[in-house]
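Got a structure for you, written out below as structure tokens; questions coming shortly.
A single protein chain has been omitted from the complex, and every remaining protein chain is retained in its original position.
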């Protein structure tokens, strides 16, 4: 254990019990700052190009709001369940944590499934693939980038569930779970902007 | 895992009762749902002006994100100075990017 | 903690395996330095080659394509693979020592950052072996870099920099957390050495700027490899979008290069003037202000794109403002020497030589910022002169100063001062000879990135010739530096802890080179310039803040190398549309991450007894 002290050496919670844990949390926030810029830049590109449909279909024509609404509901709920997982973790309830995390993963899988279906549908029904227009390119890269984040989140949280069973809640696993939940909330936050800017505004035209 | 037994994790659990009730989190959830429904409704209701819908959408999104960042992601809690800074700075860069795109990419 | 020893044993690697698996910030620092140094030589050689081409009008030493490739590789390599990694090397080695930290915050990620940088850099340079180098300038403006650049050159650029960029980003996050969380007791933010402050601000700039760039080159990759249309104007894509994204990154990037040099100067000048830094507080705020303003001025690279007068004016004025905090720095350095006692070693020669040279580059920067006048300067040699004055006169001078200053700390031997001074004078003269005249060339109409120029234009032949001679001088200076390093490496390690006698910051309180675990006991910091404070108080060591105890160290790991190789394979797979290769590459990456996640590294302990006995030296 390192013994460097910080101004703030109160032990608040398991994930902040060690310097390593605090380092990870801070580092992760910085990483999220980078993610803000990453998604922000993709949004900027999408906003610039969303009306460039190259004689093809536009958002107004193809976006299926019901499916987006369902995806939104699922992701929002999964964000909520990941909060529950952290709460269970703070109660030192290993089973509860694992359970809530599992629910989160299942919801995430549902989301991802719907997204894949949605993409498939666009390509299938409207021939709206990545090469169709600047609009389609920026749409798929932005929403796809979010989708990749979801997929990574699924893998990550699943791994953590495994670790939880193997090692229990420790100062090593707790920060990881906390980070995963931060990550998951962040994905939800990004989705808020996606359904607002891409889908809803796209639908309005 | 031996390392954990070295750490004060054991005593800590007894000492700290989680101060955060789940109420805040549930309220956040409800707020998010409501904001989302409002946003979808604004688009689905016919006859609203585009400007109105756009501003409403942006407002809803910003509110929702603030609530989620603040409560779900604990930004409102103590000890998040650098985290908040990271978010603000990231947000600032994004605003530059979006503004530049909106106004100058398609200038003329 | 009686059973501390049982917790884990150090996995002993030796020789090359030791370097490949190391997570020691000091070794990683050396790796960065060596790799960055090699890339610097390569990029310098490229500059020499294209300067030879420009020696005579209508010269045919290089053809147009090769020339464009060399210029692009020179700029890209210098910025991404030479200057920045060398600075990262100093951050890595020196920062934890200055902060009194046992280690960096994320030793494993730190190693990962180095290896991804290396493999990204190799991918970027692969074209030397396979043919087809990037050729659209380091700015890679589409559509020249997309539809009009067939072959794999620009793929090496976009994917190679993507991979190297990941490493840079990871490294920056590591530094930020190290600085915020790992300072020794007593070291408040406002007691940090200025070098640490600049490392901090630089890292913040990297986090936000490189992410934007990462997305930019991702978009470029999509356009090139997957037929995307971000920048395809024919179907409604927009090329100016790229320019905005590029410069939102690109301008902070230049401050990423100069701020650490500012930090170096703020260490070297006080040491050799035996006087504390003049106006420490305003130096800190000036650094932060430069970093902040640095994000608001990007469009001064785009004055001629046609953004309209309002945008041009706003960006012009914002840019000019940066002169104020920078000026504060210049004058604070000068007044650090004022009433001091300046000793001119090679290190301090490079440091003080920085001041006039950089100022000359800075003031031409302000001239460039005046939009209406920039219509004349833009994309001419005047700009080339400007940025080499700030980069070579600034960053490279800073790097050389740091190299001579910290070399004894890192390798236990002092570089030869006589050879060092020869290097300094040759480099300085060569530098001014090369670049001063380029201001003039730009003003009389020589555009940049031209592979040749017509005969019979007043002054062009002579001035280009002189410029090339200057470049040769810089080359000779660099070769003398290499000789110096080789000679010094053959001498015994005899540098003292406080090599320059007047060291102020904590790295000078430990042996040269420091042991693997840095400070035996975490020191207590009792003021700005912690070591100077102790020396003045009559102590010959830092006051410890903790009792002597076993020291926990992380184990080395081979995973970072394997992960980077995975990325390298994936990158190659993507650009060649080889799906299986890319899946395989990412698979390797994923497997490594899973291994890393499942198998915790217990680390190992260094026993106090062992410390008391023989010193465990870092190699």
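The first chain written gets the first letter, and so on, giving A, B and C; residue counts start at 1 in each chain.
The working rule: a residue touches a chain if its C-beta (ideal position, glycine included) is under 8 Å from a C-beta of that chain, and two chains touch if they have at least 3 such contacts.
The working rule: contacts and distances are computed from a predicted model.
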Chain not present in the shown complex, as UniProt names it (candidates "Phosphonate ABC transporter, permease protein PhnE", "Heme exporter protein D", "Cytochrome c oxidase subunit 2" or "Acyl-CoA dehydrogenase family protein"): "Cytochrome c oxidase subunit 2"
Residue among C:156, C:278 or C:387 that touches the chain left out of view: C:278
Residue touching the undisplayed chain, where the options are C:414, C:432 or C:552: C:432
Residue touching the undisplayed chain, where the options are C:304, C:461, C:488 or C:543: C:304
Contact partner of the left-out chain, one of C:453, C:568 or C:605: C:453
Footprint left on chain C by the chain that the document does not show: 63-65, 68, 136-137, 141, 143-144, 148, 233-234, 236-240, 273-276, 278-282, 304-306, 308-309, 312-313, 316-317, 320-321, 323-324, 327-328, 330-332, 334-335, 337-344, 352, 355-356, 359-360, 363-364, 366-367, 370-380, 429, 432, 436-437, 439-440, 443-445, 447-454, 457-459
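Heads up, the rule we're going with is that only the chains that are shown with their structure count from here on.
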Set of chain C residues in contact with two or more other chains: 176, 180, 207-208, 212, 238, 241, 244-245, 248, 600
Junction residues of chain A - those touching two or more other chains: 1, 26, 30, 33-35, 37, 41, 44-45, 48, 172
Contacting residues of chain A [partner chain B, same complex]: 1, 8, 11-14, 16-18, 26, 29-30, 32-37, 39-41, 43-45, 47-48, 65, 69, 72-73, 76-77, 79-80, 83-84, 87, 90-92, 167, 170-172, 182, 185-186, 188-189, 192-193, 195-197, 200-201, 203-205
Residues of chain A defined as touching chain C within the complex: 1-6, 19, 22-23, 26-27, 30-31, 33-35, 37-38, 41-42, 44-45, 48-49, 52-54, 130-131, 133-138, 141, 155, 159, 162-163, 166, 172, 176
Touching residues on chain C, where the partner in the complex is chain A: 101-103, 105-106, 109, 169, 173-174, 176-177, 180-185, 207-208, 210-212, 214-216, 218-219, 222-223, 226-230, 232, 235-238, 241, 244-245, 248, 522, 546, 549, 552, 590, 594, 597-598, 600
